[in-house]
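Working notes, beginning with the structure itself.
Of the protein chains in this complex, one is absent; all others appear in place.
This part shows chain A:
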């Protein structure tokens, strides 16, 4: 139970981060100046109270800790579920009555998201993977990368996984923390779907804008 509450709370932290991250991405439409200044400003945030990149590192530590706790709890609960219906005690025929595709892909979808995050950091943060050419300017990294169709495609697949993960995750976190009531169930589900769509589409707008030549 403590594991499930931990999943819900760390999941919520990660969702809040995603929303802030998405907001930052949309600054690409302000042009190279705005986007690169925003990126630089993230590193100077909190100065002189914090050292250069201080705020960024606090955030990175919190996010990494959240991911680790989230993953540890997920794996532990996954193993518990496997133990609860062990091999040799599975159904020959099993049909789901109402479960969503999102709930079905929760666990393997989570694995896909982790792999994507590693690829994404290597691509746009450290720039070790630099399809279309490396650059010191964050704006140019984005433009160089997303002019290539398969880079955009890889992000589409990853963000679909993120979207499905959030669809069931947001609903499940609220229910685990005791927030689901009969009268609210419908609106909770609508909010979970809406928020997942906003995050997925919000993240996909910049790559497509680059691919279609709207941002150069």
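Please note the rule applied: a contact is a pair of C-beta atoms (placed from the backbone, for glycine too) under 8 Å apart; a residue touches a chain by one contact, two chains touch by 3 or more; residues count from 1.
In this text, contacts and distances are computed from a predicted model.
According to UniProt, the chain absent from the figure is "Succinate dehydrogenase iron-sulfur subunit", selected among "Flavodoxin family protein", "sn-glycerol-3-phosphate-binding periplasmic protein UgpB", "Sodium/proline symporter" or "Succinate dehydrogenase iron-sulfur subunit". Touching the chain that is not shown, out of A:21, A:41, A:60 or A:80: A:80 (per the contact rule at the top).
From the options A:39, A:135, A:180 or A:193, the residue with contact to the unseen chain in the full assembly is A:180. Of A:26, A:106, A:160 or A:205, it is A:106 that touches the chain left out of the display. For the chain left out of this panel, the touching residue among A:3, A:27, A:42 or A:117 is A:3.
Remark: the residues of chain A touching the chain excluded from display are 1-5, 77, 80-81, 83-86, 88-100, 103, 106, 168, 171-172, 175-182, 184-185.
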